[in-house]
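A protein chain is absent from this complex, but the other protein chains hold their places.
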């Protein structure tokens, strides 16, 4: 059994590396969004041509990124969504809702301060973790039944 | 043709009343979440019993509210999601993602300051409006072809 | 908004009447299985002819009852599953799994003694109640936002 | 043709080994739940932190196990559900209902004493067997047309 | 609860009338194919123009009839398929397979002589009856729990 | 049985009126796009604000019209697509493909000159007509079995 | 591109071998039912125990065969259904209906004498052939664009 795991959300810390490194011996294939913030913001106009209006500049980029995001989520068994300390992160919550509606197993990852604000998102999840290492433990347990 | 419209998101201003009043002559049936903030937070424990741990207090409430939210979104033709000036509003973005995955027609309603942060959400929408009156205009046009 | 509610499970107490009576002023339409135990056991052979083998006697009846059960669950917004104090009640757990896979909102109703044995079933539910009156309270809240 | 088979249900006898050993020469890939009872009960709190309340202790574990169970059932062509002599085994019946709603081919495995109590579950199955060796015979026949 | 029932298959006896008359007091809405054999054969060319080749004459008619058939089956809760004594009746078996794949509750109606030849069709059904009156009894039982 | 019919495509002749008038005694409910060409082109900017770039002017309008189009097609039993003598009419062909993928019964309406160019579209249809009156005849036949 | 092709229907001539041999150089993977008539009839009782009543003898076998049939059809891109000169072959027509409802590409294979009786089945197909060699030609063309 190979688990396909999509890592959505916060892009300013190394949580994805912590998980992929921690799971290096496990039968897991990871995917996720483009995490280069500048490339992610500008991909649309860089490839398809500049826009005078910032709104359409953003639209072009967001739709191009959606090609990757939708495939990653659609192909996944598990979608992990990380909410960091900063920013609105509405795209993370959007991905969580999208994944929930597709029936994916959701793992939400956030610090205790966000618990109340994320209660609807957490309520759709099969696990709510605080640390990337816990996500690794979950993946190991799901694959092998082995506990930490 | 009756349009079924779910009004998701911000609960601290009267935007829902503006839309439902504005659309009073149109063949639209509206639904939405419970907008009494205290009831929405406490419904779980009020009905099913108190919890010592705030996390499970929240979980009970959020899952009870999900009974209403899921039905409202599943039955809707159009899901309008309003992002206000304050708060994290991750449940609003979650609803938008959920509705998008179900193929619902999305209308996103927010002020210009949030445009960049909401670009992934807007990119999944068929219309992005700034004022409730514009949502009414859209509903009227969709039903009758009449422009303001 | 009309809620369609299917009442599955235990047939030896009056919990269905408690719920339907309690919800008499609410916009809810209820359905459920045939609760006449003898009719439910014998319907297949009574209509389609006797069987020498008890296994096929049971099969004929169970499949005939499935016509009603599947329609009730498929049409429902909410499936309430009641586990009583006695019997195996595997059909109740089967209905819960069936409803879960269809994405129905599940409410599980049982006494505290069954909590551990029902943990997988409860984990798929949006509410776990102990008393029929709590189910009525949930239906009222979901419809009107009114708490007890 | 590779058959993907999920082995659900009773975890106190070696019926899974009997089937996987018996099918060792066949093109079948097996999956199943974590069968270490203690690990399965405690996985949630072991990884995500202790709970004071047994109900939430169980919830955390049951939802973590659901990540594995849902993937196993969703990916399967055939779901075999074994009911043993003891315990409530509501999770087994839940899995059977879940698999039935997804249109999986169901094989139910139980002794004759449970036949009446399992009639609704059996009625959703394509085969009802008493012995693990019969399941092996079915898999061989389905793959090769060869009878015992 | 209204049952929507599609009556497929044999068109040379009055079995549809027997069922609709027998069910006259029940909350059932019936649909079925056009049973005027000549109209059914010729509808395509009568409306869309003659064809020199019988194969395309038949194709035009069969596709026009499919507009009605597909709607009737798609909208139905229960599909009853009657196999008579004569003719190939491949369209009846096709309808049964179509309905089975859509998850409809199937009732197959045929005399004992056809039992072996129809075993795959019967195996997908929730009831196999010999007489139209039995179908009426099933509908009454499913709606009311009342046995004959 | 009520047939829900969506009338897609060409907007410069009175073919929709011919069909709706011809079907005035039948149990059919019709829907279709906004057929006021100017309103359809400008609805997006008229309601949501002007665009400097014609491409985004068009995008806003097309997405607003999609709210109506998608609902109409999704709710329909039958989608009639009319190709006129002029213009590219790619939106008509797009609607036909969209409806085909949803499994709707398609009726294509066009003159003989377009037969070769429309062969892929026609091949997905259950009827290909040349005159609006033929569509009326089809609807009458599907509802009543009556031929012209 | 690998085409997965299920070969349903008649089992008394060598048409399957003609197709699989003819397609030996093509990227096609074939599946089909068990074609050993006796094994197919008796598999249920041979594995799961004898039945006194022929009807249940047949039921057990038909349901066991359905495990293979459903997987084969569900996994297929193309379902070829062959109708021979003899027998009722209702299972073939059932498979065709089942495949049609799942949106599979259907190829129907039969002699000219059956054309009228099979018109509803043919009308759901993308190709109607008379000879196995034509099916090979279709598979080659679909894969490579090469005509005979």
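Letters A, B, C, D, E, F and G mark the chains as written, and numbering starts fresh at 1 in each.
FYI, contacts are C-beta pairs under 8 Å (C-beta built on N, C-alpha and C of every residue); 3 or more make two chains touch, one makes a residue touch a chain.
Not measured: the values here are computed from a predicted model.
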Among G:7, G:78 or G:101, which one touches the chain that has been omitted from the display? G:78
For the full complex, which residue in A:36, A:53 or A:113 touches the chain that was left out? A:36
Considering the whole complex, which of F:1, F:26, F:39 or F:124 touches the chain not shown? F:124
In the full complex, which bits of subunit G touch the chain not displayed? Write them out. 1, 3, 77-78, 103, 105, 107, 125-129, 134, 137-138, 141-142, 145-148
In the full complex, which residues of subunit F touch the absent chain? 54-55, 58-59, 61-63, 65-66, 69, 83, 87-102, 114-124
Residue positions on subunit A contacting the omitted chain are 31, 34-36, 39-40, 42-44, 46-48, 60, 63-64, 66-68, 70-72, 75
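Going forward, only the chains that are shown with their structure count from here on.
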In angstrom, rounded to a whole number, how far apart do the mean CA points of subunit F and subunit G lie? 37
Compute the distance, rounded to whole Å, between the mean C-alpha positions of subunit D and subunit G. 31
Subunit C, residues touching no fewer than two other chains: 63, 66, 103
